[in-house]
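What follows is a structure written as structure tokens; I'll ask about it next.
What you see is the complex with one protein chain gone and the rest in place.
Up next is chain A:
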């Protein structure tokens, strides 16, 4: 496991996502209202680029025909077959106990810490006055 800098916080505003390659793995990082989450960009179903799908809310209901839209922006739908995954946990909605996409820990770290190491920033130049999104892979 190592800590990898994937973006400056300023490059990943709330509601956005960014695909990064860390140690050869495609990882998507999401900013949900200032909280960061990282999922492997591979649907456990058939391997589609999961995080290239639509970001939506969670549609629920209080009974037949009584729709509710909750948690806007917190669900990703696989672009191939529409399976829904919770961006916060990587769990699928259809079978959360068995079908999930791998999640990685994310933290926000000031540039002043990053420059001291042992962080790895493969494609970024780090500035001490910026905050960085760091994924542990």
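The rule is short, and it goes like this: a residue touches a chain if its C-beta (ideal position, glycine included) is under 8 Å from a C-beta of that chain, and two chains touch if they have at least 3 such contacts; residues count from 1.
Assume contacts and distances are computed from a predicted model.
Asks: Not counting the visible chains, the remaining one has a UniProt entry; which protein name from "Amidohydrolase", "ATP/GTP-binding protein", "ABC transporter permease" or "PadR family transcriptional regulator" does it give?
Replies: "Amidohydrolase"
Asks: For the chain left off this view, which of A:21, A:60 or A:112 is in contact with it?
Replies: Checking the options A:21, A:60 or A:112, the one contacting the hidden chain is A:60.
Asks: If the hidden chain were put back, which residues of chain A would touch it?
Replies: 56, 59-61, 63-68, 81-84, 93-95
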